[in-house]
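Below are the structure tokens for one structure; questions will follow.
A protein chain is absent from this complex, but the other protein chains hold their places.
Think of it as A and B in the order they're written, each chain with its own count starting at 1.
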Amino acid sequence: MRQGARRAIGVTGVLAALVLLWEGYRALALATGATWPIAVRGTGNAQQFPHVWDIVLAYGRPYRGAGETLGAFLVGEAGATLREVAVGFALGVVIGFALGTLFAHSRLAERALMPWVVVSQTVPFLAFAPILVVATGSIDALPDWSGVALLSTYLVVFPMTVGTLRGLRSAPASGEELLRSYGASAWTRLWRLRVPAAVPQLFAAAKVGATAAVVGAIVGELSAPGAGGIGGALFDFGRVSNNALQLFATALAAGLLGIAAYTVVALAERAVLRRFTGVRA
Amino acid sequence: MSAGEPALAASRADAGVGGVVALRGVSKDYGATPALAPVSLDVAPGAFVSLLGPSGCGKSTLLRIVADLVEPSAGSVTVAGRPAREARERRDYGMVFQAATLFDWRTIRRNVELPLEVMGWRAAERRARAQRMLELVDLADVADLRPPQLSGGMQQRVAIARALAFEPALLLMDEPFGALDELTRERMQDGLLAIRARTGTTVLFVTHSIPEAVFLSSSVVVMSARPGRVLAEIPVDLPEPRTEDTREDPRFFQLVTEVRETLRRGVRP
Partner (left out) sequence: MTTPAATPAAVAGAAPAPGAGLVRRSAGAAAPLALGLGVLVVWEVAVRALGIRPILLPPPSAIAAAVVQDLPRLAGATWVTGRSALLGFAIGAGGGFLAGLAASRWRPLREAVVPVGVVLGSLPIVATAPIFNLWFGALSIWSKVAVVALVVFFPVLVNTVAGLASAPASSQELLRSYAAPGRTVLTALQIPSALPFVFGALRVAAALSVIAAVVAEFFGGFRDSAGFFIKTLMANADYTGAWATVVALSAFGLALFGAVALAERVAMPWRRDDRGVRT
């Protein structure tokens, strides 16, 4: 408990420090009239360096003169993004779990495929975003946003595969031998022993995957003209309307979306752990 | 002459006053659980004192208190006539831990050199000393390997060489031979006695082996089950120097029996 309290204080402190850092940076830019450390003259003005509180207040203001507030608009866009994230994440979890299970049972599959899975992580796959979005867009049977979801899927597959493989391997050999001595089938051994043993690692991977899925969706959206979502809003505010306050508020919303995705998985983890082991995460 | 030696010589001289280690009513609680009951103990200069007691009775804890790695909950500790803290800062003792605790990123040789490096010895002197210590523990041929390449027993011998490297006036050893086979163990025991005969080092030694304690020690301290207290301090009046014949001496067997029976008393309250 004491450690929890100390950590809470520490986290609050760091967040306060981040706000202070931002305000300090802002003050520096305004005082010198330039950005820092790369001085671009004439950009260090109040419009481009809003106060933290002004950014927060912007959510309550109407956006583009219409009646709708920026907050309401962003909630709508976030809903669109979340749909892509949810579908992409679910697909990625299934594929990653299947691959990890395959690797855990077949040395050959692991030896042949794992290097590619690893190489896939060094490939700047997000560079495919525009290609993928256009390609899926050309298939009429698929909804417009499916390319964006697929991008999320890709980012989820790797951590899930690795987490599944590690988790399944973490089951104690003695338990495996015990079940074998009962003549239990491979299927039973998987679901009765290995998967339960893998739960902590599966959730750890899913948490990484959830935030990665948000990144994938946002990058997908900004490469798909007119795709909307938080990524589309970012692109529009950053480029088309060039409204700094709305841009900052949207970037902050993107961050909150990432935290939300993480939190959902963390809550699911807690529920599962409590249900099956009585352990509190 | 190396940088470390004058100070050590001085501390050896000081040690003559009032015992090398003096514990007065030292106890330790971890939270609400007592790990060590109040213990008083004196270790005379040049003595070899073994601590024997059931697992978990606080032997390691006691050694760590002497080493100023753990604060006692009560009581006072002096080492070489000073508070334990000062003694540690003056590097008055060398310690062999229950686990070898070697650094994987250093070769065996450089692991042995580690304390000398910390104490600011010159490179050539460090190297020469490390070489001698490695020869002493029969590991000169693996000097350029790294710890993961050695067996557990070999690693433990490296740890011993490292503790001996700066020839401390006091050696604190926590089950140093626990991981060794019987023959190597006896060889290491002989080696330790030879070093002691040469340097006059005082030793505080933890072991689970009754024959080992009797063979090595000038006195054996028997402790009770947790929380450990001193049941008896049994002087070992075997002739010096201890040799192979000592292990066959009828008096040796008598003492082993005496220690064993004292130990039994502590387990059966």
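Following the convention adopted for this analysis, contacts are C-beta pairs under 8 Å (C-beta built on N, C-alpha and C of every residue); 3 or more make two chains touch, one makes a residue touch a chain.
Remember, predicted model here, so these are calculated numbers, not experimental data.
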Hidden partner chain, touching residue among A:Ala31, A:Ala46 or A:Val134 | A:Val134
Pick out the residues on chain B that sit against the missing chain.
-> 64, 67, 69, 88-91, 93-95, 97, 99, 101, 103-106, 114-115, 117-119, 142, 145-146, 148-151, 154
Hidden partner interface residues of chain A, rising order = 6-7, 9-11, 13-15, 35, 38, 40, 43, 48, 108, 111-119, 121-131, 134-135, 138-139, 158-159, 162, 165-166, 204, 208, 211-212, 214-215, 218-219, 222-223, 230-231, 234-235, 237-239, 242, 244, 247-248, 250-251, 254-255, 257-259, 262
